[in-house]
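A protein chain is absent from this complex, but the other protein chains hold their places.
Letters A and B mark the chains in the order given here, with residues in each chain numbered from 1 onward.
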Amino acid sequence: MGVADAPVREAGWRVTAASAAANAILSASGVSKSFGGLKAVQNFALAIPEGGLHGLIGPNGAGKTTVFNLLTGVYKPDTGTVRLGGQEIQGLRPFRIAEAGMARTFQNIRLFGELSVLENVKLASHVRVRHSMFGAVLRSPLHVGEERAITQRSMELLKVFALEGRAEEQARNLPYGDQRKLEIARALATNPKVLLLDEPAAGMNTREKADLRGLIRQVREQFKVTILLIEHDMGLVMDVCERITVLDYGVVIAEGTPAEVQVNPKVIQAYLGSTEEEAAEEARKEREHAGVVHTPRSAGPVTEAMSPRKTAEQQGRGE
Amino acid sequence: MSTLSAQADALRPSAAASAAKGLWPYVAAVGVALLVQAVLKPALGAYDAILMLNVGIAVILAVSLNIVNGFTGQFSIGHAGFLAVGGYVSGAVTYYGSMLAWGNADARGGVLSGMPRSIEGLPLLTGAELMFFAAVVVGGLAAGLVGFLVGLPSLRLKGDYLAIVTLGFGEIVRVMIQNTQPVIKTAAAVREAPFYLLPVSVGQSLGFGDIPKYNSLFWVYLVVCVTLIVAFRLKTSTFGRAFLSIRENEIAAEAMGVNTTRFKVWAFVIAAFFAGMAGGLYAHTLGVSLSPVDAGFQKSFDIIIMVVLGGLGSISGATLAAVIVTLLPEYLRGFIVELGTVLWVVGAVMAVSSVAKLGYLKKNARPLPGRTIGVAVVGGLLVVAGLGGPAVLPKSIGSEVNLGDFRMIIYALMLILMMIFRPQGLFGVHEVWERSTWGWLTRRFGKRGGA
Partner (left out) sequence: MDQLLQTLKDGVSLGSLYALIALGYTMVYGILKFINFAHSDVVVLGAWLSLVIATKLEPMVSGADGTPWWLGGVVLVLAMAACGAIGFTIERLAYKPLRNAPRLNVLITAIGVSLFLQNLGQLPQVFGTSPRAFPRLIEDSALVSIGNVNINVLDVVGVGTAVALMFGLDWLIFHTKFGRAMRAVSFDVRNAALMGIPVNRVISITFVAGAMLAAAGGFIWALKYANIKQTADTSWTLLGLKAFVAAVVGGIGNIRGAMLGGLAIGLLENFGSAYLSSSMTDVYVFALLILVLLVRPGGILGVAAVEKV
């Protein structure tokens, strides 16, 4: 693979947390979104330095995928700004944001089922294509060159994910774990600066999850991308992420390193339940955050409490 | 990863090399069209030649509609509206152009034009003929423009609503044609008439039949080949992937950098352009009098049937279906069978297939669905009715059935059965030469029991 288009970085290229906000490649501040009376996300803020690996966690219905949707242009934020590499991107359509260099995967796999594995990845190169339809219809030199390049790049990408053997298979015939990997490969084909992964480990077994940890790190190193991921598997998150933002009821309740977040009392409370006074406070918040039905939280260990259970709202959205 | 541009520049061929590779199919298209005109036309005789011509026009319409409905998954059911726009615009250009240039609207074509003519003493190509073809292209462009104006606001709508709007569009075109002025018949009147009046003097409901008849197998199959080449090259390019991605999963497509609105409109415009050209060719065909009905939903549904049966997204499927749907009425026409025979054959098929299914289910100790039992019973009754003949059937029904009447019923049943049993159509989104099209065959008859 060639070098990134950005200036070459040496080994110490990951900036420290202190200058993170200033050097952030992806930052958000004051982002809020309401659906009717439901305040899905309030005053969300984020700053990820270039090359960073950031986690976004929170109990069910906390608004994590909504944040993703706000960052990638699926929703327009009611207030706030989102910046990608210095450029303001809030309110832009998703394809413009992909053009600007942010790509994502989806919580419920959204592959192009009838197309082949290779075609799924090739499609994602479209955003970088320069030739026009007239060029395609006349098979201009630029068209031929870009098609060859697209095929080459896509096959190389598939090799990284060990999918090149299945290149001609229909995407929907792939086993589940491979489909998830294909989604990541496809997102990478857009040549992004920032990669958003929405629950990449969902539905995977222990072995696959262990492989995924290595894969995420490898992707960051090899493709020089910044990664933001939503995940429920605490083991994976704590192991892989450098910093974590915790969301509850649409509000950021904690942000810091894995070690800091793990002992944060608000985080523990959000995941593990509370005393009676705290329960009354929760009920008040729940009325304000109307419409979201929460599954009862168990008082077991932190990891057990975070098994992904969809809220009625999420089911309603068809996720 | 290096940028796509850098890699592409390294891999691009020279201009000369790609010019040859890129353009040869278009040159071959001219050759094929010449061949068809030179060989097939005399071989087929007048009636069949016109039939082949209609087949060609149907192919252009089906393949063009396939770009919107098949590739991009947007349901447009007013395609005939573009046919009509193209036909009327190009017809007006040729007709009034001829009137102004030569004082009448007789065809002045060469060897390649018209159907059928003796070719003695005619030049290969005349200026008038080129005007005709230019008019056809203008018709296509006009239809494309209309496609843009209609598509831009409408393609925000989803599914059912888009379908209704496109249907409404076709009807609006039809009514607007009905409200045009009568055709101006004499050259003198044409010269006197103000310029803006000419485009709208296209005959109202009476039809526009005086257009000089330049169309021939050559011109039609030239456009057919070009349409097929363009459709195929688009489909196998990054733009084809973009169209297909919108159909498969619009949200993911947009997230991966595809400007879905722009592509949907583009699909609409390209499809409209080719439909307009088809309309232009149609307008100049011997025996055709363009009328407002050509914009109506019946014609649109004919094209839809072709695309759905062939497989939404398959160029070869749409082509094959267009051929079959256009030729089938010829074989069914005048095909008179005894009513009794029809009844007991249909009944036997129903009875035997449902009894077989019931037997299979019974053997595997599965519940027997009431619907299958119902079909078996009805099948049995039909067999009795058919064999019983006049003794069983009421007199008023008559004893003969003209299968030509049943053409649309057969198509309608095929549509319904297709959607239930094979919703992707004959070839699905794949082409006849792709392995994935035949996967279902190997799965059925290959390994025991399949996957």
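To be clear about the criterion, contacts are C-beta pairs under 8 Å (C-beta built on N, C-alpha and C of every residue); 3 or more make two chains touch, one makes a residue touch a chain.
It should be emphasised that the depicted structure is a prediction, and the values quoted were computed from it without experimental measurement.
From the set B:A29, B:L167 or B:C225, the residue in touch with the chain omitted from the display is B:L167, counting the whole complex.
Of the candidate positions A:S27, A:Q42, A:N69 or A:Q90, contact with the unshown chain belongs to A:N69.
Residue B:P153 is the one among B:G31, B:G45, B:G103 or B:P153 that touches the chain missing from this view.
Check B:V27, B:A46, B:V337 or B:I416 against the missing chain and you find that the one touching it is B:I416.
When you scan B:P212, B:G296 or B:G347 for touch with the missing chain, the hit is B:G296. Seen from subunit B, the chain kept out of the figure touches residues 73, 75, 77, 153-154, 156-157, 159-161, 163-165, 167-169, 171-172, 174-176, 178-179, 251, 293, 296-298, 301, 304, 308, 371, 396-398, 401-402, 405-406, 408-409, 411-416, 419-420, 423.
Just so we're on the same page, only the chains that are shown with their structure count from here on.
With each centre defined as the average position of its C-alpha atoms, the distance from subunit A to subunit B rounds to 43 Å. Subunit B contributes residues 1-15, 17-18, 21-23, 229-230, 233-234, 237-239, 241-242, 244-245, 248-249, 251-260, 266, 313, 428-429, 436 to its touches with subunit A in the complex.
Per the touch definition, subunit A reaches subunit B in the complex via residues 1-5, 72, 74, 93-95, 98-99, 103-104, 106, 110-115, 119, 122-130, 133, 136-150, 152-153, 170, 186-187, 189-191, 223.
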